[in-house]
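Shown here is a partial selection of chains from the complex, left in place.
Labels run A and B following the written order; every chain starts at residue 1.
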Amino acid sequence: MSESILEVSSFLYRYAELLDGEQFDAWTQLFDPQDCQYRVLSRENQELGLPLPIMGCFSHGMVCDRVAMLAKGVLTYRRDRLLRQVSNVQCHSVGDAGMSVRANLVVYQSSEEGVSSLYMVARYKGVLVRSGDGWLIRSMDVVVDSFGIDTMLAVPL
Amino acid sequence: MSESILEVSSFLYRYAELLDGEQFDAWTQLFDPQDCQYRVLSRENQELGLPLPIMGCFSHGMVCDRVAMLAKGVLTYRRDRLLRQVSNVQCHSVGDAGMSVRANLVVYQSSEEGVSSLYMVARYKGVLVRSGDGWLIRSMDVVVDSFGIDTMLAVPL
């Protein structure tokens, strides 16, 4: 168990580091190419039992496609840099080789002038599966408390 | 030692998750029913050597009572949701079966409109005791840097 929580924490920190560094190609490779899902949901909708995600990718192709679109369409003019703080990592085994994961996410943005501010508060709820020595994402839900942010979907969370 | 720090971290993340989810009844069960103390103290007072807590519960009954009062009196109109980020968890053994614990706490609030902001900055200083496979809280002091917040005591920290 202690190995697992450390491996899962390390996986999520790598996930955050790749996004912070805008290494989106490497980020997509954290998802299981055979079967994966990535969704951004508002906490409000989730609590009301409304299943519609703000954004959803239901295959590896969709994950890659969305990121490619972002890289071309948005990040050409976006200059703010993000720092993703992942904390409160919890996990427990599910099924044969799966691991259910929960964590908190707080994202800060810093402008070109070096002024930082709170950007986003969210929770990760995911399932990882074993792949060789490491893990891959079977599903990742990002449940956002901060759904009032216009530019929220300009970057993966 | 490595097992302990992971268990203690996991315990605090669970503590935070229960409060975030407003599962106050389950939260009170993290305290030792035989002997426990829960206090919120301002950093200012603590540094001046003034022992008076902003709020103090000196038995399990008081912990439960206070939470029941909150649930009835305050949370009926409070709609903001909180996310508690617990970090920098440190611990060391004390006595026969006790564990002294320190951690940092940053709380974010998100309004019904999905706008998030910093709510509270504090430090946990507690003592946990063994109970079967798990831990229970013997004492928990929450030392708040943010004592200027009117609504601070509307929810347990």
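Quick note on the criterion: a contact is a pair of C-beta atoms (placed from the backbone, for glycine too) under 8 Å apart; a residue touches a chain by one contact, two chains touch by 3 or more.
Quick caveat, the model's predicted, so the values are computed rather than measured.
Enquirer: Of the identical chains, 2 are shown. What's the total across the complete complex as given in this file?
Expert: The whole assembly in this structure file has 3 copies of the sequence.
What we mean here is this: only the chains that are shown with their structure count from here on.
Enquirer: Rounded to the nearest 5 degrees, what angle rotates chain A onto chain B on CA?
Expert: 120
Enquirer: Cα centroid separation between chain A and chain B, in whole Å?
Expert: 28
Enquirer: Across the complex, what residues on chain A touch chain B?
Expert: 1-2, 5-6, 42-44, 85, 87-90, 102, 104, 106, 118, 120-121, 123, 144-149
Enquirer: Which of the residues in chain B end up touching chain A in this complex?
Expert: Residues of chain B touching chain A: 2-3, 6, 10, 13-14, 16-17, 81, 83-87, 106, 108, 110-118.
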